[in-house]
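The complex appears here minus one protein chain, its other protein chains still in place.
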């Protein structure tokens, strides 16, 4: 699965995207897995309410299922316009 | 005093403006004077609620005084924009 | 603040390009362009009559009111008169402000007031005749929003 990070999430984790092989069933489980990995992930995901997630390029909730998903992206609230 | 007419008021009266010497104290008195003159004025001023008046180029009421006034204009509700 | 009442055509794109273009302290520009609309496909032209003198005063007054209500960096109003063909621009307003909400509100306000308080009258000339465009009660009512 391709996992992408944008804005300060990308900066804290230190890379824009990575391929991850996971058994996580939901976005939340994927986050728990990443947080357990290294401090920089823990720092990025410290306050989940400050984050948004997109699953296959559509905004989703953290309890969204990951079955069949090819791309998950984490980022702060958007500031377009 | 210069009296001006716009849009269908101008068309009904048949002229865009005229110089009028009057003792009318208010716009309403001036209208009464014009209506008494000729049918075309009576036709133009038949329904006063369908008309607007400007006194010296400022929107005014029909009871506005005419002392010192140089220009009075009658027209239907405006349709700018 | 710029107010122009003119018979000549204008280029809304060129006007927008030149509007507030050298400023670095504004974040938002809103423009509105009003165009001669041929609803039934039979419009020959639209005749726009106005009250020279009062028109300029009324528009300047409306623009000043907008600049008082919102912190505007600049305001532009152009309004044409004369015989206009379908598709031709009738008028435009543009507003520049630090923030989006101010620029939108001011442009909306200007349009509501120009509609009912600037001395213009429109007559639609079609193959079958000519009619003055009637003011709508809703246009007068819209002023109460502000």
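Remarks
Each chain carries a letter (A, B and C) given by its place in the written order, and its residues are counted from 1.
Rule of thumb we're sticking to: contacts are C-beta pairs under 8 Å (C-beta built on N, C-alpha and C of every residue); 3 or more make two chains touch, one makes a residue touch a chain.
What you see is a predicted model, and the numbers here were worked out from it, not measured in a lab.
One chain is not displayed; in the complete assembly it touches the shown chains A, C. Touching the chain that is not shown, out of C:35, C:60 or C:125: C:35 (per the contact rule at the top). When the missing chain is restored to the complex, the residue among C:54, C:103, C:118 or C:135 that touches it is C:103.
Across the interface with the omitted chain, chain A contributes residues 4, 6-8, 10, 54, 57-59, 73, 75-81. Residues of chain C in contact with the chain left out of this view: 11-18, 22-39, 86-87, 98, 100, 103-104, 107-108, 111.
The definition used in the following text is that only the chains that are shown with their structure count from here on.
Taking the mean of the C-alpha atoms as each chain's centre, chain A and chain B sit 72 Å apart. Annotation: 48 Å between the Cα-based centres of chain A and chain C.
Those residues of chain A in touch with two or more other chains do not exist in this structure. In chain C, there is no position where the chain touches two or more neighbouring chains simultaneously.
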